[in-house]
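The complex appears here minus one protein chain, its other protein chains still in place.
Chains: A, B and C, in written order; residue numbering restarts at 1 for each.
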Amino acid sequence: MQKKLNEFSILVSTVNGSGSATANNALMKAIFKMGIPISARNIFPSNIQGLPTWYSLRVSEKRHLARVDEFDILINLDKVVLADDLKKVKKGGLVLCDQPLAPELVEQFHGMQLPIQEVLEKAESPANLNVYLMNMVYVGVLAALIKIDISLIEETINQHFSHVEKAVKPNMDVVKIAYGMVTNEMTEACPFELEKRNLNEGYIVTDGNQAAALGALFGGLQFSAWYPITPATELAECLNEYNPQIRNDPETGKATCVIVQAEDELAAIGMTIGAGWAGLRSMTSTSGPGLCLMAEYIGLAYQSEVPVVIWDVQRVGPSTGMPTRTSQGDLTFSYFLSHGDTDYVILFPGNVQECFEFGWRALDIAEHIQSPVIVLSDLDLGMNNWMTPKFQYPDLPIQRGKILWEEDIEQILKKNNGKWGRYTDLDGDGITYRTLPGNTNPRAAYFARGTGHDEFANYTEEPDVWKNEHDRIKKKFKKALEIDPHPILERNYHGKIGFISYGSSHYGTEEASDLLNAEGKAVDYLRIRSIPFQTEVNEFLQAHERVYVVEANRDGQMAQILMLNFPELAGKIHKIAYLDGLSLTAQSIITCFDDQEKK
Amino acid sequence: MQKKLNEFSILVSTVNGSGSATANNALMKAIFKMGIPISARNIFPSNIQGLPTWYSLRVSEKRHLARVDEFDILINLDKVVLADDLKKVKKGGLVLCDQPLAPELVEQFHGMQLPIQEVLEKAESPANLNVYLMNMVYVGVLAALIKIDISLIEETINQHFSHVEKAVKPNMDVVKIAYGMVTNEMTEACPFELEKRNLNEGYIVTDGNQAAALGALFGGLQFSAWYPITPATELAECLNEYNPQIRNDPETGKATCVIVQAEDELAAIGMTIGAGWAGLRSMTSTSGPGLCLMAEYIGLAYQSEVPVVIWDVQRVGPSTGMPTRTSQGDLTFSYFLSHGDTDYVILFPGNVQECFEFGWRALDIAEHIQSPVIVLSDLDLGMNNWMTPKFQYPDLPIQRGKILWEEDIEQILKKNNGKWGRYTDLDGDGITYRTLPGNTNPRAAYFARGTGHDEFANYTEEPDVWKNEHDRIKKKFKKALEIDPHPILERNYHGKIGFISYGSSHYGTEEASDLLNAEGKAVDYLRIRSIPFQTEVNEFLQAHERVYVVEANRDGQMAQILMLNFPELAGKIHKIAYLDGLSLTAQSIITCFDDQEKK
Amino acid sequence: MNLANMVERTNSAGLTRNDYSGESSTLCKGCGHNSISNMIISACYELNLRPEKVVKFSGIGCSSKSPTYFLKNSFGFNGLHGRMPSMATGALFADTTLKGLGISGDGDTANIGLGQFKHLVRRNMPMVYIVENNGVYGLTKGQFSATADYGLSLKRQGQNVYLPVDIALEALAANATFVARSFAGDPKQVKEIIKAALSHEGTAVIDIISPCVTFNNKENALHSYSWGKGHEDPLHEVEFVPSRDEITVEDFNHGEMREVALHDGSTIMLKKVDKEYDPTNRKEALKILADAIKNRWLITGLIYVDPDAANMLDMYDLPETPLNRLPVEKIRPSKETLEELNQKFI
Partner (left out) sequence: MNLANMVERTNSAGLTRNDYSGESSTLCKGCGHNSISNMIISACYELNLRPEKVVKFSGIGCSSKSPTYFLKNSFGFNGLHGRMPSMATGALFADTTLKGLGISGDGDTANIGLGQFKHLVRRNMPMVYIVENNGVYGLTKGQFSATADYGLSLKRQGQNVYLPVDIALEALAANATFVARSFAGDPKQVKEIIKAALSHEGTAVIDIISPCVTFNNKENALHSYSWGKGHEDPLHEVEFVPSRDEITVEDFNHGEMREVALHDGSTIMLKKVDKEYDPTNRKEALKILADAIKNRWLITGLIYVDPDAANMLDMYDLPETPLNRLPVEKIRPSKETLEELNQKFI
């Protein structure tokens, strides 16, 4: 068997609540620091303690960071799932576990029993810590086998325990003993090896939820109400964590951003919209079930033209579904959210860096068009640690849109002979000028509402007024195109066939496109980043004979939305849609593609 | 000017809360009883008392029952709106109001001042009743002018006041005096006249909400929880009214159907789904804002496969919108309701008779496929009195779907070697067998949930199980086609162009098709009655070069759904979508059609 | 010269009563809600409040329509049915110098909105929260609300078979810091309580029995004018004394008086009517409500007040400049801050 260098995958299975996260993270971070691209995914159950959890690592010099479902290396600490886990290991793969490999398996795999007891005894660590420290054994063993720089593991452990320094030594002791033991006893070279590279310059490691929270805080977020829900909770908890650190006014020490844990999502969205109306840059974060409860209020924000950002970290629905599994299943619901005719800007961060970027940009867009902006992230992006380019400082000053304070009103009135109301379309772009509570100009006040109203915000049931107002509101979404992110042509192999994808399905799609190209099938790939669609989407559809839309849901939701936006081209659009709670692999995309191409 | 016989329209404007409904209803019912087709629409404000209200009548031997926006006759009792009302009267029309016509208008209209004071004085009715009785003056006057059989008015008034007989005389006195006065003083014949026909044989007069309530009660409804909301409230109030009359067991006098006023829509849907799960045929009724609040629970019903009917009487949204105006704006929201991938059977009653029919049929379909069924009615259908064919007794026995009681389980187990669970697809049609609480067979009990589960209803996060379960669930909607109502080819002029419409937009579309045909433009017309689409829809699209989808919303919601269901044909699909809170007129449809055809 | 103009009085803010008015009401003639709107106008006028310093909120219902019938120069937001509290909570962070004034109905508060109402109160977000309580859903034509009297019969509804929710008791159970009850037929008391509520630095709940003349005003129905007039049982006479006025209220004899000092320096004067009642004692408040419920007393007045409790805004250390007027420089951290963070993630 050929040696695999910097291009293989590892599966670690443990029990949740056992502290394996520290160990897994140390592995990931150390390899990252070696300059080799890596991705990591945590597959965990919806409970707190005691059930199987998987952690998968993929190192890839070629920068293929998608999930795989066959592994080169298995580390198993949970006997219950060993048999199933072994099915996922490639022939010739390496299996490290807490027991000797069954004889019939020895032919298929390189096996090794983890010297857990031995190492722990040698390390003489306090017995009560053993349940945590045992995870460090596999860190040391693996480091020795695949050649992870042990000093980088130490660096990582130091970072991790920066607040509890005394924890570093017992952990590193275990790592080092295990490492030493294996290094000494190794008889043949391991078929999987790492070698330092310099491919991660300018990269950091963090998750999409943290990035989104920081992005929003750099975007001038001033208000966020939230209600706990997996996998969005961490976003709000990061706001809570960083808000005092980076958003208390450096001069006065006073808070410039308010975070409120609401009693439920009905209240979270109500508060967020109240704040948005009153002139605070505001955002709420939730997941599918919460989005359901927000439906009516978001319709009110649309109708009364309140800027607000809703950040949905998608999990598997419908209903409670699989709360700890990823999906892109909330798209069509979001697109048509709330009764009546609505429109929303929807943003699709495709990586962690974009979670940061859209964190601030979404607030700009919302205030620009005075309407709700929905951001669809997902568990795969939001809760996993990713290597990602460093966060970029916003390249635009904060955009607050058309807001009038006391004197602005005087000017506007002068320019327009006194004729101006909250919903008067002075600029012909559908976006009107808003005033904020506290404005003392006698013309400033208005009464916002979800009912039909004229340009002065007065109640009316006049048929024509309703129609004109809603035709105007629709115009705003043309205007959004000026500020919305454009799609990215991720792969241009000059083929006749195209892929369209978005969000975290990007990784599988990108790899599939590369692999197909290597097979001689040129498939270009456009990654959508926003709705309404920028012209590039139309052009891409025009330019290709067939376009496959790749996404992690059952019904092909983006494909559906493309079809109804481009009816003339709808016949070209095909679906590669798959939902089982795990992010898409390149292989599953290719299989589905080939099946359809055959027909 | 030519005399118009049995083909003209009348607008009555009064103030709401003034009791004009009795008068208007008397007119409508009397004309109906004369055997002439008639439609009536009430355009009322969202308040209780004191604001302008319009009532429009259209008599049409040709059976064109759509709204019109130009009238032949105006009766105005609300000076505030007179000037605006006059704009809606055709030249040469007849204007009856409480004051003399301004001189400059006399040329345009036949005018007449209503002799309100005179009549009331003559009638010697108690002064405190005058505010109500004054409406009867225009009834008498109009009856004399256009020749309404006054004995039929009396019949109607008798029916109306069957519980307060003493009210009949004062009302009829006024009618008769006014009638006599005009008949005596009339110098020239009125240009609009009625003549008895026999076109309403087998018809009744009622509204869509009442029909729906009765339909459900004849459908074996057993549970309904609701929360008041215009324009759905009346549906539940009719349930309350008729339930004891027709659904108390004739033998024991005991209730067989339970109606609960819930504290809000979150609770209304929860109760309804709880009941549906436990084996009661159940339905809730609401409008757009309520539907928003039901989104998450309906997703749970989809996911846990609970039969339930949601009857949405649509009003204008988004948000609170125009609560007393009609629309078809909740379609795409319903289609994609709840986060995650979902499907629903959606039914579109197109007339009052179908409100009755779908009232019972929806319950059958829901239990057949064990899934939520959404019925989209609207204010135009629901709250207006319509002439409609008599309610037809259901042509099918009640369908309860696959329910297993104690012995049934034994048989199933025997047939399948003991292998059976709540979600085992024994028949391969996606529809599984359910048991109901109270079933004492030791194998009967299961734990229903919105989370991922296997065929025995046990929690699981297994990727394949999730995928298979949801592929199975999708199958059920194929099965629904066997029992769902088919579309109706309402007009077949053998043209190359087609109209598709649904719900209350039927009336305008039907008339538009006829008028266009009269102009030599053959436009066929298919009325959709259910989603998922029956094959006739595909065939109709195939068979026509261009198809215009006619609907009362801004964004062309049915057109969008057709596009994504028939991507190959999407290019043929065009939108005639218009929303201003009033039902569509044939003229507006034709204008929109002609505009697009020109291009 | 226009005589009407000449005699038009202004308050010390230089405004006429008309400056506090709104659109003309589209509610039914005689609706209790209209008289409450009038008392809001009077209270604000007499308090010399500037209308632009008030923000109005409401849910959905006849009651919730009324904010357009007063203070036309105040900002306002008509939210969703039962969910005004959350909207107000968010909005009131934008400029804490503004006074929040929320109008709700009994259906809006005690049915669909019970959860939000209680959580608002629990957080003690400074605002006045008026429930215009008529025991029915007016706007949807007279169904029972959760405050409907037990046994009440209504057209099309039959008989109400459940015990009513008591708004004041609910507020107290949620640790409210200001709970009052009044009756739309007693405008003087309504006005004084509103004034006091506007000075309270926490959620001030006022449950006002406000008859629905169209759907629930039968002789002797709990929420009717006639019943209220016959059965109102004031705990005390209420007079509000703004901070800058000296207490020289003539009618009031200091011997029989209980004074409650509010946080902003103003005082609520309570004149004993029958028995002694101490509205600063939570247990006594619970007790009198329990008695009132049991005996069907329409007690009115200030039921409970704790002027010094911490409120929701106290939980945040907000700057003096209203948040919604902070310049953009104040709300985006520096490039250096981002660079430091980036370093942490390597």
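We take it that a contact is a pair of C-beta atoms (placed from the backbone, for glycine too) under 8 Å apart; a residue touches a chain by one contact, two chains touch by 3 or more.
No experiment lies behind these values; they were computed from the predicted model shown.
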item	value
Neighbouring shown chains of the undisplayed chain, as defined at the top	A, B, C
Among B:D85, B:D98 or B:E296, the residue in touch with the chain that has been omitted	B:E296
Which of B:F223, B:F499 or B:F593 contacts the chain that the document leaves out	B:F223
Residue among C:G22, C:G59, C:G90 or C:G115 touching the omitted chain	C:G115
Residue among B:V168, B:V258 or B:A522 that touches the chain left out of view	B:V258
Touch criterion as defined above, residue of A:I229, A:I531 or A:I590 at the omitted chain	A:I229
Interface residues of subunit A (partner: the chain not displayed)	17, 45-51, 227-230, 233, 237, 240-241, 261, 263-265, 289, 319-320
Absent chain, residues of subunit C that touch it	111-115, 118-119, 122-123, 146, 161-163, 165-166, 169-170, 173-175, 282-283, 286-287, 290-291, 294, 310, 315
Interface with the unshown chain - residue positions in subunit B	33, 203-206, 214, 217-223, 225, 246-249, 252-258, 260, 262-264, 266-282, 296-297, 300, 304, 390-391, 393-394, 397-398, 400, 405, 435-440, 442, 444-451, 458-459
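The criterion applied here is as follows: only the chains that are shown with their structure count from here on.
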item	value
Subunit A-subunit B separation of Cα centroids, rounded to whole Å	44
Computed distance of Cα centres, subunit C from subunit B, in Å	40
Junction residues of subunit A, two or more chains touched	296, 300, 304, 449-451
Residues of subunit C touching at least two other chains	78, 80
